[in-house]
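In this view, the complex is presented without one of its protein chains, the others remaining in place.
Should a chain be cited, it is by its letter among A and B, assigned in written order, with residues numbered from 1 in that chain.
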Amino acid sequence: MDTLLEVASVSKRFPVTVKGASRGSEHFLQAVDDVSFSIGRGECVGLVGESGCGKSTLVKLITRLSDTSDGRIWFDGHDIGRVPADRFAGMPQRALIQMVFQDPTDSLNPRFTAFDTIADPIRRLDPSSGAGAMQERVRALADMVGLPRELLGRYPHQLSGGQKQRVGIARAVALEPRLLVLDEPTSALDVSVQAVILKLLESLRRRLGMSYLFVSHDLNVVRLLADRVLVMYLGRIVEMGSVNDVFDRPRHPYTRALLSCVPESGPAGTSRRIRLSGEPRSPIDPDPNVCRFYGRCPEGVERCGREMPMLRSFEPGHLAACHLA
Amino acid sequence: MTAAALRHARYVVTENPITFVAFTMLLILALLGPALAPYDPLKSDTANTLKPPSARHWFGTDQLGRDMLSRVMVATRLDMAIAFSAVALSFAAGSLAGACAGVFGGWTERIVSRISDTIMAFPLFVLAMGIVAALGNSVFNVILATAIINLPFYARMARAEANVRREAGFVEAARLSGNGTMRVLAVHIYPNCLPPMMVQASLNLGWAMLNAAGLAFIGLGVRPPTPEWGILVAEGASFILSGEWWIALFPGLALMLAVFCFNLMGDGLRDLIDPRRRT
Partner (left out) sequence: MAAAAPLLSVENLSVEFRTRDGVVKALERVSFEIRRGETVGVVGESGSGKSVTAFSIMRILDPAARITGGRAFFDGVDLMAIRESELESRRGRDLSMIFQNPRTALNPIRQVGRQIGDVLLRHGGVGRGEVRSRAVELLAHVQIPDPERRYWAYPFELSGGMCQRVMIALALACGPALLVADEPTTGLDVTTQAAIMDLIDELAQAKQMATLLITHDLGLAAEHCERIVVMHAGHVVESAPTAELFANPRHPYTAKLVAATPRPGVALDDLAAIPGGLPDLRGDLPACRYSSRCERYAPFCDDPLPVQEPAEGHTVACWKPL
């Protein structure tokens, strides 16, 4: 498979102040820790994990809104991690990596009409079009995402949630990016609108030949669109593989617990629920030799407390980071 | 777009009729005062000094025989000009400084904060007095002094608004669309900080006017014989005890009406600027 994005041993640390610590001591919050994966051309990779797992930070690193502490990011053969985030706007790759946001209201400038919002990336990154051509381009994009043309003159507060999200999608695909990051694109929408947006995203992917990084906490939705899935916990990838492998034969105890907690439509017993006890470990100054899930994990042996498990292969393409899997 | 703006302006006006009538009146007086005044405000008429309100002189005459109505009407222009200029200056400088402080943080923020704190440490009117006394009596210095003492409010508000907007999704989206930091600040963050500040600006207009009048009342800034409400009240104050109440009352009422009108306009102004309220 032709690789579009390659993430190699990427980490991100934030300096924090700790209550009661001695002066001069430095403490770091390890948001992303030694993450490596790749996304192929035309592939849709799902990223799941709960709050605090580092997926938002990872997304910011990949879209170059923030800089890595360690590690490399290659996009289409170019080392884009090397360019600092605040200078990335001038790079040719800027137009090729775009994002659709979770909250449609928050992600649109309240003073911009839908037209202005969709036109902004074109004006900034592909300004060759004149005014007339610009109109045509924006209208064509509106048609492509199913947004009625007469809504282009409206402001965000005059649009429904689904319509706002279509504007966000039109903006994101305006420059035909190769990689589109979707950060929970339907979780703020009603279930009746969700299906339409998901189908739209799928058809756009095929039509424009894009790769997707689909971030979601809703495993049922990830299952619909993704080819492969990555499971993150406290900054590390704990399992990765094809959607069917990971969802049908999960190897990591966390993945199993996560799957057992997903409500299914249709009466089902809660007897199969795997309960996780306690609180997650602190992400501040984590011990590099202790498995992040140790202590909360329903299984767990002494080895888990002195040796960090690394990702290893169980079937072709299916990896998990656990000593006991 | 402008058609919609006009339609909205009409809606706002019909919602607050009295305020807008008053404001229009003030505006007309400010623009056309000298032309509309029945008498020359500076012309003294020693035969008609200290006459109470009558059919010929609706507001009476002062100690030099000058028609009070004309003086009050003509003074509108100066007072409005001072108030608007001071607020505009203060708003522009304060909001820019505050927005930059909110977005860049670091030294920018520290400097802006310390300057604001220093200004706010003084009783503001005393500070204005000091500035005018130091720089000299002129209309410009009154405007400058009033602008300076109002800076911290705008800087603070703008900083808080910018701080909140900085994390917003559309700001990230703007960066993804290729906007550099300065463009993001100028086009995306700054305009969105303005609506909440418009209410503050309107309230400030009232204060600025009172400030200028207050300074003139104690003899700083605008000097007689230039008609200005503060000076008129000052001149009239000495006559209250002797029974000539009209010399101080009418300029005082005019001042009160103007300040009242600006305060009520706060919401209307904000509605005009904020597209979210435009439905």
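One rule holds in what follows: contacts are C-beta pairs under 8 Å (C-beta built on N, C-alpha and C of every residue); 3 or more make two chains touch, one makes a residue touch a chain.
Just so you know, these numbers come straight off a predicted model, no measurement behind them.
Student: Determine which of the presented chains are touched by the chain that is not presented, and list them.
Tutor: Hidden chain contacts in the full assembly come out as A.
Student: With the full complex in mind, choose from A:Val181, A:Leu225, A:Val238 or A:Ala325 the residue touching the hidden chain.
Tutor: A:Leu225
Student: Which residue among A:Ser11, A:Gln98 or A:Gln194 touches the omitted chain?
Tutor: A:Gln194
Student: Would you indicate which residue among A:Met134, A:Val167, A:Leu204 or A:Leu258 is in contact with the undisplayed chain?
Tutor: Touching the chain that is not displayed is residue A:Leu258.
Student: Of A:Ser160, A:Ser282 or A:Ser313, which sits in contact with the chain we cannot see?
Tutor: A:Ser160
Student: State which residues belonging to subunit A touch the missing partner chain.
Tutor: 50-51, 160, 190-196, 198-199, 202, 217-221, 223-225, 247, 257-258, 260-268, 270, 273, 275-276, 278-279
As a working rule, only the chains that are shown with their structure count from here on.
Student: Going by the contact rule set out above, which residues of subunit B touch subunit A in the complex?
Tutor: 168-170, 172-181, 183, 188, 191-192, 275-276, 278-279
Student: Per the contact definition, I'd like the list of subunit A residues that touch subunit B in the complex.
Tutor: By the definition above, subunit A touches subunit B via 63, 65, 86, 89-90, 94-95, 97-99, 101-103, 106-112, 120-121, 124-125, 155, 157-158, 168, 171.
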